[in-house]
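The other protein chains are all here in position, but one chain of the complex has been omitted.
== chain A ==
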Amino acid sequence: MSKLQVSLYRYNPETDSAPYMQEFEVDTQGRDIMVLNLLEMLKEQDATVAYRRSCREGVCGSDGMNMNGRNGLACITPLSHVVKNNKVVLRPLPGLPVIRDLVVDMALFYKQYERIQPYLQNDTPAPAIERLQSPEERDKLDGLYECILCACCSTSCPSFWWNPDKFVGPAGLLQSYRFLADSRDTATRERLSDLEDPFSVFRCRGIMNCVAVCPKGLNPTRAIGKIREMLLANAT
């Protein structure tokens, strides 16, 4: 079994004037390990390799990265899903500034998340127990609340690459719809009017890269479609 060829994006702001690709050879002994395990092996060869990780089970959203051209979470991506011709190319998520190696600056991504006021708003006094919600109403949140903020979607979206400051992006809009769809939220009108400009929502061109890469199988494009419908209904 020949060793796996790994091409890794490297950049250390203290020593490198420009990023470069570094080639590694790793003996995986033919096992179909996760890309995160591969990175751990690389880090034992070279302790300076930097990447984020936490839960190692696909729920915390730390290790979003670009593997052979496709965004995903390193911890739940087996080599067999990405390796081609015994080679894998690992790069940071595209479109965001790189801090070091695979670590990107996510400030812009978080800013767009914060922009949509990602918290329940309800202007009626809270009851002594929970607010009631029928199972059918609750079902509307499925496919929305599960987002882990890994940024795989927004950083695969050409519209977000082009207007990261003005287009909310698929992750932020998915969460925006999560609150618009919540029967307990009373700020629907305010939420919609905050999104009414030509950029926030309408820069989505339905490319659907977000749907293709979401490691949780969520569908931001559908949520964006729903927001558009609500905006149009609101306007008439």
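Keep in mind that, in the parts below, contacts are C-beta pairs under 8 Å (C-beta built on N, C-alpha and C of every residue); 3 or more make two chains touch, one makes a residue touch a chain; residues count from 1.
In the analysis below, contacts and distances are computed from a predicted model.
Student: There's a gap in the complex where one chain should be. From "Glutathionylspermidine synthase family protein", "Aspartate carbamoyltransferase", "Succinate dehydrogenase flavoprotein subunit" or "Heme NO-binding domain-containing protein", what does UniProt name that chain?
Tutor: Going by its UniProt entry, the chain not pictured is "Succinate dehydrogenase flavoprotein subunit".
Student: Looking at A:145, A:161 or A:202, which residue reaches the missing chain?
Tutor: Among A:145, A:161 or A:202, only A:145 touches the chain that is not shown.
Student: So which of A:76, A:192 or A:230 would be touching the chain we can't see?
Tutor: Looking across A:76, A:192 or A:230, the contact with the absent chain belongs to A:76.
Student: Since one chain has been left out of the picture, which residues of chain A touch it in the full complex?
Tutor: Counting over the whole complex, chain A touches the hidden chain at residues 12-15, 43-44, 47-48, 50-62, 76, 99-101, 103, 106, 110, 114, 117-120, 122, 126, 128-135, 137-138, 141-142, 145-146, 148-149, 179, 182, 184-185.
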